[in-house]
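Just dropping this structure here.
Of the protein chains in this complex, all but one are displayed in their positions.
Up next is chain A:
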Amino acid sequence: MKKTSFLSKQADSLQPSGIRRFFDLAAQMEDVISLGVGEPDFVTPWSFIEHSFHALEQGYTSYTENAGMLDLREEISNYLLGSFGVNYDAEKEIIVTVGASQAIDLALRATVNPGEEVLVVEPGFVAYVPTVSLAGGTPVTIQTRPEDDFKLTPELLEAAITPRTKAIILCNPNNPTGAALTGNELVKVAEVVEKHDLLVLSDEIYAELTYEDVHTSFPAIKNMKERTVLISGFSKAFAMTGWRLGYATGPEEIIQTMVKIHQFTMMCAPTIAQHAALEAMKNGKSSVDYMIKSYEQRRNFIVSSLNEMGLSCPNPGGAFYAFPSIRETGLSSADFAEELLQEEQVAVVPGNVFGESGEGFVRCSYATSLKQLDEAMRRIKRFVDRRI
């Protein structure tokens, strides 16, 4: 008989995501309108799908180069230059990954030593803290504040830095708050970063989905390119979550080290997805622009609806999330989400699963059809009217 647990201490000590628990709850119910989904409601544009059929017919079913097809890296290079004014060498400074998720994991494993601290801005994407731990680093969270619209300030950053701080993960625009730092705000953050010689993992997977200011890519800021790994992918703006395709760009030394790990642990990103992405890069603009415009309209709709019913919600600058305060109801985030689900069959995600400063807020994804969004707002209003 087996006497001990076979699990590694580290894996065993990872906290399961709070999202998971809520998913189990919501999945059992019927007729749920979900504003809990962190992915587009649009199906991948047909031309990308059709292009992947063509590639399959042509017999592109084998591995690609470890770093991804060179054609695709060249297209990504052109795209980043054209869209955000950042210039990366397709041969040496770009790696195609299995989603931005793998890019984050690789970047951390390539750079973090045991005992080094990595700053994680919260409320933030749920994967950062565990991936830092798995890479052997020590995650240190920075709690952004509602009075700053959940934007990272130079003061908050400065206060979190210790002699052991190695890197910071920045997500701009942010999941779950939709906060998007402007170019000027990023420059102020960059000054602190440079002063303390930090590495930056800049997760810009929502870069295309900005509605107020044009997105400033972190490596485009003076002196930042040499210390930034830019992480992005096809999941959000290109509506390709299930294809599992992302990429990272950065200094050759770091990217090539990521390629080395990738070569042993993944071989390459899915070939068929790379072909679809090639079409997305070359001819995707009009489909993507259409989706962005739809998100912007729905954002306007959901933000004004939430404010009208008494849930205060600042206008998020990017991504597809509204992050209203639910404090007026007197409920905790978890109770609000759970009772709303039970009473009105609308799923939202409690803000505290994204970090402690998310308590008192819920995440509502507006990557949802207008019809569903309209009905969800009616139901939430009914729920809130019973509480306020």
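Quick note on the criterion: a contact is a pair of C-beta atoms (placed from the backbone, for glycine too) under 8 Å apart; a residue touches a chain by one contact, two chains touch by 3 or more; residues count from 1.
Criterion: contacts and distances are computed from a predicted model.
Hidden from the displayed complex is a chain whose UniProt protein name, among "Fe-S cluster assembly ATPase SufC", "Thiolase family protein", "AsnC family transcriptional regulator" or "SufE family protein", is "AsnC family transcriptional regulator".
Checked against the hidden chain, the listed residues A:K166, A:K225, A:H262 or A:R298 yield one contact partner: A:R298.
For the options A:V126, A:M291 or A:L331, the residue in contact with the chain missing from this view is A:V126. Here the missing chain is touched by one residue of A:V37, A:M266 or A:V288, and it is A:V37. On the side of chain A, touch with the chain left out of the figure occurs at residues 17, 19, 22-23, 26-27, 32, 34, 36-39, 41, 125-127, 175, 293, 297-298, 300-301, 304-305, 347, 349, 370, 374.
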